[in-house]
Structure formats: C-alpha cells, structure tokens
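Report on the structure given below.
Of the protein chains in this complex, one is absent; all others appear in place.
This part shows chain A:
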Amino acid sequence: MTEPILEIQDLSFSYEAGGGEIFSHLNLRVEEGEFLLVKGPSGMGKSTLLRLICRLQQPRTGIIRYQGREITLIAPSVLRSSISFVAQIPKMTDASVRDNLLLPFSFAVNKAKTAPSDESLELMLRNFYLESVSLSQSAMKLSIGQMQRLAIMRAILLNPDILLLDEPTSALDPESAGMVFSLIERLNIDEGKTLITVTHSDYAPKLPRAAIYRLHERTLHREER
C-alpha cells in the first residue's frame, strides 16, 4: 500500500477549549491524484476541515500528515506553498490582474520558483475561461465569478501538490459555477492534481478518481457511488 499524500488521524476540533466539538475522532486518507468532494450542510465545519489541513487553524487533538510528515513539523509557509487553500470569497489586492497573479512569487518561500511570463499567463487565462480579461486591468473590477477563477489560477501557478477549494461556487451563477467545476475536473484529469473541494451543492463529479464524503455527526462518511 502506497503512502497517502495526506492523512488525518483521530482529529478533534472545537472553537473553544471545552466547547462543543465540530469534529470528533475524524479520520481521512487521501491518495495522490484523488479528487475528494466533501459535502454537508452549511455550518457543519467543512471549511474548518480545509483550514486545519493548511494550518490556518489548529486542532485540539489528532494528527495530520502530509507526505508522511506531521504538518506541525513543517514550516507553515512551506506547507502552504505545497497545499494551497482558496477561500470561499476570493480575495484580490488592489492591483492589476498580473500583479495579483504574481503576488505569491514575491514571498520568500516561493523565490526559487520561476514566475511565469506574460505569454504563459495569457494562455492560462484562456484555459481558465478568462479570455476577456487583460493582465493590466484592475483585478478589483472583475466579477466574483472571474475572481474565483483567477484565485484558483493564482494558487495553481505555485504548482502545489494539493489544492483545497472552499465552496468555490457558492457565490456564482450556474454558468460560472459550471465553468469552475469543469476547470477543477480538468486540473485533476489532465494534470493529476490532488483536489479537496468542499461544497453544499449537488455537484457530483464523473471522474475516475473521485471520492465523495459526507460530513455527518462530527466525522466523515464515504458515500458509495
């Protein structure tokens, strides 16, 4: 049996010490190249699960391992450039599309990575259904659907091993939502990217390596397909 890219063991979490638990003894195993969809109603802690994986929050008890190593032993910035988290509401800085896309390359941990050229950024914009967007225009003027795709593109530029997507379509109209789902499916099929997406929508991916989990009673249950 190969080593999972991500493993969660006996995870428990509550917002306050001694407070009501959001997760209790939660276990999860994610193989490289898998497409994980975590479903469940809003407010159950789906987003918190993703935030725990990239250490934007800390568990009360339990262990999370990335490539066999406990994530608490990895420098947070190194971990987050390998496990990229895209928030539910995409955030841009008040600058051009180009500056927003290249922002991660200004951080010390990513300095060794080569920043993409304008040509490759433009090509990617087309692949992300953003052909009408120019690199020099202000990112703040984009629609929420365009920002969401740009945020995913920005995370992908760092070539992370795992992409965590928090409700990527919750603020989008059906057409934009369809674009985002088709995009993330392609990232999984074409590039073999490991994805963990949480959603409360009825989306059901038709992918060979998709696994659907439901968050219920403070733990994850795998759904049979």
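A few comments on the model shown:
Keep this in mind: contacts are C-beta pairs under 8 Å (C-beta built on N, C-alpha and C of every residue); 3 or more make two chains touch, one makes a residue touch a chain; residues count from 1.
Please note the rule applied: contacts and distances are computed from a predicted model.
The listed options are "cytochrome-c oxidase", "Threonine/serine exporter", "Iron export ABC transporter permease subunit FetB" or "Aromatic ring-hydroxylating dioxygenase subunit alpha", and the UniProt record of the chain not shown names that protein "Iron export ABC transporter permease subunit FetB".
Touching the chain that is not shown, out of A:46, A:65 or A:154: A:154 (per the contact rule at the top).
Counting over the whole complex, chain A has residues 54-58, 72, 76-78, 80-81, 84-87, 89, 91, 93, 103-104, 106-110, 151, 154-155, 158 touching the chain that is not drawn.
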